[in-house]
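Right, one structure below, let's go through it.
Right after this comes chain A.
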Amino acid sequence: MIVTVILIPFIAGILVPAIPFQKRWQKEVFLETAVVLNSILVWYLLLHHSDSTFLLAHFTGNLNISFRVDGMSMVFAGLVSALWPFATLYAFEYMTKEEHENVFFLFYTLTYGVTLGIALAANLLTMYFFYELLTLVTVPLVMHTLTREAVLASRKYLYYSLGGAAFAFLGLIMVIVYGSTTDFILGGVLDPAKTVGKTNVLLLIYVMAFMGFGVKAAVCPFNSWLPQAGVAPTPVTALLHAVAVVKSGAFAIIRLTYYSFGTNFLKGTWAQYAVMSVVMFTIVYGCSRAVKETHLKRRLAYSTISNLSYILFGAVIMTPLGLVGALTHLVFHAVMKISSFFCAGAVMHQTDRHYVHELNGLGYKMPRVFGIFTISALALMGVPGLAGFVSKWNLAGAAVESGNPLAWGGIACLLVSALLTAIYMLTIVVRAFFPGKDFDYSTISDIRDPNWKMLLPLFVFTVFIILFGVYSQPVVDFFIKVANGAV
Partner candidate 1 sequence: MNFICNFPFFSILLSLFSGTICSVLPAKAAKIVNRVVIIVIGLMSAVLLLYLLSTGESFIYWMGHFPAPWGNEIRAGVLEAGMALFFCIIMYLSMAGGAHKLPGEVVESKHNLYYILVNLLLSSLLALVYTNDMFTAYVFVEINTISACGLIMIRQVGRTIEAAVRYMIMSLLGSGLLLFGLCIMYDLTGHLLMSNIKESVGLIMANGEYQIPLIVSVALMCIGLCIKSALFPFHAWLPDAYGYSTVSSAAILSSLVSKGYIFLLIKIIYRVIGFDIFNSTRIIDVLFVFGLMGMIFGSLSAIKENDIRRMIAFSSVAQIGYIYMGFGMGTQAGMVASIFHILSHAATKSLLFIAAIGLTDVSGGSRKLNDLTGAAYRNKWAGAAFTVGSLSMVGIPLFSGFISKLLFAQAAVQVEGKMLASLIVLGISTVLNAVYFMKTVIRIYTSAADTPYMSITFRDRKPYTVTLVCFILLNIILGVSSQPVVDMIGQGLAMFA
Partner candidate 2 sequence: MGPNLFTNYGEAVSAILFCIGFTNLLLQTNLIKKIIGLNIMDSAIYLFLAEKGYIAGRIAPIVVNGVTSTERYINPIPSGLVLTGIVVSVSVTALMLSLTIRLYTRYHTLDLDEISTQLKKEGK
């Protein structure tokens, strides 16, 4: 069953170029059906999961490829499978203007399977495997336009990701050697008997592995690939570089921290302070770069960098509450950012404008898109009543609760970042709705909102943003259960 949900996207993806579709809509129907079906399967699986581990293949030694559903995987798999059908729907419309559709959808769908693989992995090796695979299947997507920028971007993406994985690999080795098992167990698997006297080395390797996985999560010194990867088609940037890929990085770090090394081992050590400092710096750094950036998608990408570090900040607080905060932001940010990215994509698709200063006055011509954009902007800023506030509240609450002075400083970082978020998001909104007195409306006279395929996902996400903002309790309760290992 678990393998099925990973395989379906693979098969469907490979079938796309293989089947000679007569009409475009047939392909769309086929893909959408496959994706929706898979999502339903995933949800069914998550809701009726058993605690058993499914062993797919034996690697070397005691290492194997196996899958299991636990709390964390439920969160991530649920998130991914909920977003994917919408993103696919959106992509149909978006890709009408792009070439090589088949290749695009092949890899796009493959990525679904791989991401689910990461989510459902039962041990570190399996996760690492799919993690590397994820890099590979997403590179063609980044390269898709085959322009010079795209090639440079994908090259950078590859270097960074593979390099990061190389260091994450060291963490994997540590867990293999010093752990009692490589399976994910909340609280860590390091064997105290084996780690005696090796604490500092282990911590050093943890920091390396953190930074290694952190490459995908765009932690500061290794973040420059993400804005560059914005040259990819928007469905990719939105789903992968705001949700699937980068969240995989964050997810991997959470797995590493909470489920492999264990918080008891890490809490209060220099390693925690080191990674927390990096994360805090990234939070502020990402935002300040976003303020300076004038390319719409790149600006959102920088925003993603900062927001990912929110998640990591929650993770490195290393308390159950911190995990709750991280998970909340993991899910909520996904919804918010995908919505804002889709808005950006819609603008680019409809008007072919890419820079912020070109957006003047568009708010009147595309009121729906920009209305939704405004809502997602407000949510990202953390206005109460929208999703962003809840996750920030949880993060800050966890930081306060932890009693760690550095974490208290982290709250300040969060807020500085919120202010900068306001600056870079609201300037766009203001431009769109208040173009200025002497703006010539005739330049945008033939622009209008996109069709339903693009708008439907946007509306759905908006509803979720508001819903999560107003009524987040059940979700957060579930996260609390996950963080306490009750799921």
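In this section, contacts are C-beta pairs under 8 Å (C-beta built on N, C-alpha and C of every residue); 3 or more make two chains touch, one makes a residue touch a chain; residues count from 1.
Picked so that all candidates are chains of the complex that A comes from, given by their letters.
Here the structure is a predicted model, which is why all the values come from computation and not from measurement.
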item: Result, touching chain for chain A in the complex among 1 or 2; value: 1
item: Interface residues, chain A side, partner candidate 1 - complex; value: 57-61, 63, 125, 128-129, 132-133, 136, 139-140, 143, 146, 151, 154-155, 158-159, 162-163, 165-167, 169-170, 173-174, 176-178, 201, 204-205, 208, 212
